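Only a single protein chain was left out; the remaining protein chains are all shown in position.
Chains here go by letter, A, B and C, matching the order in which they are written, and residues are numbered from 1 within each.
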């Protein structure tokens, strides 16, 4: 960490900063430049939170040198993490790419079976479906709850597909540990730290979605929460960020996919359904995501999107996912470039 | 709601949309323009979620006419809501402005007493303090927990100040119902819908902070969740949004304060501490907030910010809050302009 | 256009709006819903600017039905535009993809020749290079000026590559009309309307870069300026937008590439060099851009990036572009998907 002093900072001001650092237990060193002096904190291990120093007279700003995460970082753990989702489906490194498909929320058993049967047939690897739904408006459908978990388990077992479903509240964790293969943390819960701690103690793989206004650094820190509690089976999922552009629901940040592949050893999924919010754009962004190096995709599929209870505008129907899977076939085996 | 067709949409395409609307139970009407046709849905009450219609051939886009909220809206309830925070402190309408002060998190009883005594003396109306802290990094201090609630209650009673403290997880709600006067929902939980439902069933006033990437519409919808569950004692709190500008921690959106005063009858607070993230900017933005029409302020105060466990960079010390309260004195009685 | 009235708007208020519309020459119609009334303006051709109506008592908001552009729109002109850049290089529709490469700015003739020779050899189609450079800081290198144009022309002729160079100020237009094959309008000039008008009168193809905070609609409107002045040889270029994410220089918006392919018949380039700002990410985003359906790429290449006068951090060196061209080979012939 570097504490940059104002060019006219006095010796006395500098002395107070140095004394404060000493009481906090840090070893500091003055770096005298031609225009100003900086104070380097040299002996710290990892990230140091010393923002209160900005209050001292004569201090201009603080520059952080160490990133505040470590376990998720490729710098410290160069080998790629491979996450086993169950039923032989593995994701990460140079393994073939993985596609997770299914409806935004489970509406009934029939539609789930119809979807799973077709997805299995066209080569989709895992089945997603929401049991509990977070909705922006209090007047919208909120999900079937636990019965949906039973349906997902039954259908997953029948079609030999791992089940991915979202943990909306901590008290549902036991149920998910019992019924799901992969626990999804939604974008709105990316910084629900108690939840991160709890899934960190679970043995299930965790699919962590990026918050819609989270930086890459905050996203990796959220993953760090999970790893630091003992669970290193984390899959990162880019799903679009919020920007000034409103002609698509979100702005899919494919830069972040390439960047996170450099910064972290964890596998990276892209969700082009939420990333665009528009069904007719999904296929193109799916192919773009694989070309950028994503290890897999998560795509909303519904047998009859115009009757979907939610996300109808962005879901593919069964013929659209069939076509997309066929178009992407050659991309699946390409080792993810770096 | 208005469904805008492409200029070359066929009669058959239009017919399919109309048929779909009929099966969904809506009454529709064709509006024939010189360049294109639109379909108006005329008889609906409130917001209609028909986004799946964008999938139909010949449809260009959907325009929503009704806002998706109603109970929070001044259009439907013109009189201002006055929220009674306890100990005679009321906020809203043309009442004198209210200031809530206190540390980011309760560190121990001594610092809390020292802070409350001084705040009371300089005219601050209510005491805030965190018992449970959400932290971006897993390696930071996470709060004292329930013992901090006991301290807050004791100190609030002694100095006759209502206690405002954050609900981090639903399972803490009983404790907050017992010890707090006002329940704060933090920015990260603004769309934690289960939490909104639960505090909607509480009898306590709720201080709802705007999510850092939430639009004004989403913010008002979150408040609608609480009101629609029976609790209309909601205070809105603007605390800065995330933008491309990083020279301050957030971008305080004072436009939204004036706008929400027009759109909603609920009282509006501003938190210039999080809104700027920089102690030396807080006083100026506090005065600006009142001038824009905020009904009150929430300000972080710490007896020794450079030793604070968190948010030291943005907290005022006791002499700074004393000076600010004195400078704002003339602003307190001004009726909030519209 | 739709003027939405407040639910309690009076007949008199509605009457005043209708009278105003009549004086402005518009034909209006009342649309009576169950909760509120709207006023539709039915007979207009194209976009109507009536924002002053928001000032009338009883008016809640205005919804625009027609988009404010037409000539660039695929709805009105379904066939793709093919732009001939010279030397047989054509871009657009289902033609093979085109790559434009070269240094951020021309530093001297030797480096330009070295670059062009290698680019030609590896299959790059056109040569870019800045003669005039806009720089954020007044203390940075500002470009060689007209002599750089001479070098570009000479080298372009020698290697049979069309020359793409930026018009920084209108008074340089004559020189560019004389020396360049394609005139580039930089992101900062996307809304320099006088410049758009002038290149609209030129006969040269125009490569128009998206402003870093321009919406897709504003971008297409800027292109509309050029087309409406008589020049339809416009190539759109996505080069990243400004968001809260600062770990890359910009956020490359590949959603916009797919979306604009639907909305407009114009060819679309992507500039992954500015879009990421980081050389080691460029190749992956280049491949992703083609997979999303871009008609071509613009990539910064420098024979010795660590000695480049500008943009050294994001330029590929000659061996990197060679490898990328070889990796993308199979993508070139794929018809751009929709």
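Here is the rule we go by: contacts are C-beta pairs under 8 Å (C-beta built on N, C-alpha and C of every residue); 3 or more make two chains touch, one makes a residue touch a chain.
Not measured: the values here are computed from a predicted model.
J.: Considering the complete complex, which visible chains touch the unshown chain?
T.: A, B, C
J.: Sort through B:166, B:253 or B:317 and give me the one touching the missing partner chain.
T.: Among B:166, B:253 or B:317, only B:253 touches the chain that is not shown.
J.: So one chain is hidden, and I want to know which residue out of B:81, B:165, B:228 or B:243 touches that hidden chain in the complete assembly.
T.: B:243
J.: Which subunit C residues would touch the chain omitted from the figure, given the whole complex?
T.: Touch set of subunit C with respect to the missing chain: 20, 46-47, 49, 51-56, 68-69, 134-140, 142, 168-171, 188-189, 191-194, 196-197, 212-213, 218, 221, 224-225, 228-229, 242, 278-279, 305-308, 312-313.
J.: Considering the whole complex, not just the chains shown, which residues of subunit B touch the missing one?
T.: Against the missing chain, subunit B presents residues 213, 215-217, 240-241, 243-248, 250-256, 258-259, 262, 275-276, 278, 280-281, 283-285, 287-293, 327, 331, 337-338.
J.: Contacts of subunit A with the missing chain: which residues?
T.: That gives, for subunit A, the contact residues 2, 4, 6-8, 29, 31-36, 38, 40, 42-46, 60, 63, 65-66, 75-76, 242-244, 246.
The definition used in the following text is that only the chains that are shown with their structure count from here on.
J.: Measuring between mean CA coordinates, which chain is farthest from subunit B?
T.: Computed centres place C farthest from subunit B.
J.: Would you kindly give the rotation angle relating subunit A to subunit B, two copies of one sequence, based on a CA superposition and rounded to a multiple of 5 degrees?
T.: Between subunit A and subunit B, the superposition angle is 180 degrees.
J.: Distance-wise, how many Å sit between the C-alpha centres of subunit A and subunit C, to the nearest whole number?
T.: The answer is 31 Å.
J.: What is the distance in Å between the mean C-alpha positions of subunit A and subunit B?
T.: Taking the mean C-alpha position of each chain, the two centres sit 26 Å apart.
J.: Provide the list of subunit C residues touching at least two other chains, using ranges where the numbers run on.
T.: Where subunit C meets two or more other chains at a single residue, that happens at 213, 243-244, 246.
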